[in-house]
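Here the complex is missing a single protein chain, while all its other protein chains stay put.
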Amino acid sequence: MSHPSSARQALLCATILTATLGFNAAVDFGTAQAAEPIKIGVISEEAAVAGASISRAAQMAADEINAAGGVNGSKIEIVAYDDHSSAADAVRAFQRAVNQDHVKAVIVSYISEVVLAVEPWAARLHMPTITPGAASNDISKRVHDDYAQYKYMFHGWLTSAFIAQSICDAAHDNLVDKLHMKTTVVMSEDAAWTTPLDARYLQCLPKAGLTVLDHIRFNPDTTDFTPIFNQIEAKKPDVIITGISHVGVQPTVQWHDQQVPIPMAGQSSQATTSTFWKDTNGATEGVITASAASPGVALSPSTIPFTEAYTKKFGASPSYDGYTSYDEVHYIVDAIKRAGSTDADKMVDALEKTDYVGTVGRVQFYGKDDEFTHAMKYGKGFVTGVEIQWQNGKQVCIWPADKCEAKLTFPSFAKLPQ
Amino acid sequence: MTRLIQSRGFWIALLIVIVGAAGPWWLSAYILGVLTSAYYFSVFAMSWDLLFGFAGEVNFGPTFLIGLGAYGAAILNSTMGYAIPICLVFGVVVALVGGLLLAVPALRLHGPYFGLITLVSVLLLRNAIVIFASVTGGEIGMTVPDVLSIDANVNYWYALAFMVVCAIILFGLSRSAVGLILQASGQDAIEAAALGFNVTKHKLAAFCVSAAFSGLAGGMLVFYLGAASVDTVIDLSIAVQIIIAAVLGGRRTILGAALGAIVLLLADEALRPLGQLNTFVVSGVALAVILFFPDGLLGYLLHGKEE
Partner (left out) sequence: MLASQILIDGFAISALYGLGAVGFTLIFGVSGVLNLAHGGVMLVAALIGWFVASEFETGPFLGAALGILAGLGMAYLTYFIVVRPIQRSRVIPAAEQEIFILTGTLLWGIMIQVGMDYLFTDNPVTMRPMFPGVVNLLGVRTPRNELMIAVICWVVIGLLWLLVNRTRAGKQLLAASINPRGLTLLGFELSNIYLLVWSIYGVLAGLAGVLLASFLGVSSANAGQLTASAFSIVVLGGLGSVSGSLVAAYVVGYLETITAYLIAPTLRPIPALLLLVLVMYVRPQGLFGRR
């Protein structure tokens, strides 16, 4: 081999070695120097409208706690990771958070697929982990079925089963009692969280007074909803009950542009964000969706102050998982205080005893013997979520009746039963 | 064999492997994790480079073979509960079958058509996985009950050993007599055929080798992560990264592909503070490299600007 070539080889090897060592040292150096803050990892989808709220809200909560003196003098530090909506990236980020950054708890994602992939790692690595927005029943079912292994996982939002139940309860109050609707078609995306959602819909909607005429599941990659709406219209239901999160803008806009004469209600996660009106150019007028909180509605004393502070700081109101993420940081810290330690098992015990009034209501978790162990308790006095309807550019709360009294209005092309 | 021991390259490679094996003692757990994934990715890239060198065409569907191996192993493990080695072998078999099915039409096509059929194979597999969600977990992905290890160091050594063994085999193949024939067929099929070699038979064999290694690496990755999903082993973004890694490292060098993969994944992580833009920067740098240093990192190292 000629001299220049081997010199180049040596140079490249040396460069890679130095870079890796330097990088390694920088990372280690960084961690060693910090004065023992308590770290909470946050793994979320920064590019997604719903996901971006998670880390922001968590940071806000940490700032508040630190301003009030932290935990026995230790500050709370949020370490954020972007998982690019990928389960693999989330698992890698989780491993990094635990092995490298030495976090004491992890808040992870609003996507069920991602949370389900991370959950076994929470079990293997004994790390208290909680989700602020995913809905799949399996998250808490696994805890019930194998408590010893999975007890580190907590479900910080309503499971699909309870989301569906809240929608059925609201449908009974608003759609059946007030508007005399009798039939419906269920339309949902084919994803982890909608399988149990739909199963519950099919159970509780008839009990609420709505006969289910058809059940359509579509590919989350769908961009053209015309065939689906045409299929639904052929059945002539009084209302469409949705289960959509991965999609939102497109079906809503197409529903409006095609003037489908059937109102839409149910769960449309994207419709819970304040930018949705702009994103759909107002096509979302009249769409009803379940949500964690509604502007102007005080689910608890901290709801409105949080909403206002977040909106002021970031220019838009938080999506539903911003509320839960904010609460989670607070009650994780609360659990650490009650446990008197950041030991994983002690934290789990303390978290199980959580009784915290957060922005979304009173947070408690189901226990070992309940069906959905470590899931958020649903019901009056706990967390029920709200139902909102978009009216004239604003999210108006229409349920539960004891918190909201607004009237329902629909666009002219949506036909109501007489 | 003696010639091998006498070559400088052999000792440099050996040194790198020894330093790498000592990783757990001088590298942080975080970098170990990144490198573990990078090592599996290296095998993806090396398999791609082998096929590329021999078929002479850009294969957009390495993830077809990887996905078959990964899901084959994952499904067997989660439905039947067989031990990991058995599942891995099954994954390889599935990938081989898939590779043969793909090779039949693919080898009759050239240029963009070859690229397209490999692309379509990935799209079809992805759709199949989504449709048969009850078995495969669909878009959700699926978790597997068994993992290689929960210890970061052990996982690292598994990955390093796997990569080294694959590198030795693949590199050896590419430099063997058979390998040189295939290189020739890839670059000038007419000449090779005129010289009397059964080009198609050899290319088919190349497809099978690439399929076997891709499938095996896919299975190993699944048992490392504990999960299989379309965005880990099938999506086009993964295929793109593999191609970039191989071209960045230096095409038709096999080892260059491994180098490219490691550099790519390390760079991706190193730029994590940039948040979402890390992919942007890495892609930008890769683009600049292929524009100005088309022989890639290893190619540049070995040949420089000589023509």
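The first chain written gets the first letter, and so on, giving A and B; residue counts start at 1 in each chain.
The rule we apply is simple: a residue touches a chain if its C-beta (ideal position, glycine included) is under 8 Å from a C-beta of that chain, and two chains touch if they have at least 3 such contacts.
On a predicted model such as this, the values are computed, not experimentally measured, just so you know.
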{"item": "Option touching the unshown chain, where A:Ser55, A:Ser112, A:Asn137 or A:Thr280 are the choices", "value": "A:Thr280"}
{"item": "Option touching the unshown chain, where A:Ser109, A:Thr195, A:Gln270 or A:Thr354 are the choices", "value": "A:Gln270"}
{"item": "Residue of B:Phe10, B:Trp26 or B:Phe280 in touch with the missing chain, whole complex considered", "value": "B:Phe280"}
{"item": "Interface with the undisplayed chain - residues on chain A", "value": "47-49, 52, 85, 190, 216-219, 221-224, 226-228, 230-231, 247-250, 253-254, 257-259, 270, 275, 278-281, 283"}
{"item": "Contact footprint on chain B, counting only the chain that is left out", "value": "58, 105, 108-109, 111-113, 115-117, 119-120, 123-124, 127, 130-131, 187, 236-237, 240, 243-244, 247, 276-277, 279-280, 283-284, 286-287, 290-295, 305"}
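As a working rule, only the chains that are shown with their structure count from here on.
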{"item": "Separation of mean Cα positions, chain B and chain A [Å, integer]", "value": "35"}
{"item": "Partner chain B, residues of chain A touching it in the complex", "value": "1, 4-6, 8-9, 12-13, 16-17, 20-21, 23-24, 27-28, 46-47, 81-82, 84-88, 91-92, 95-96, 99-101, 112-113, 116-117, 119-121, 124-125, 190-192, 219-220"}
{"item": "Complex contacts: residues of chain B adjacent to chain A", "value": "8, 12, 16, 19, 26-31, 33-34, 37, 130, 133, 138-141, 143, 147, 150, 152, 225-227, 229, 231-232, 263, 266, 270, 272, 275-276, 297, 300-304"}
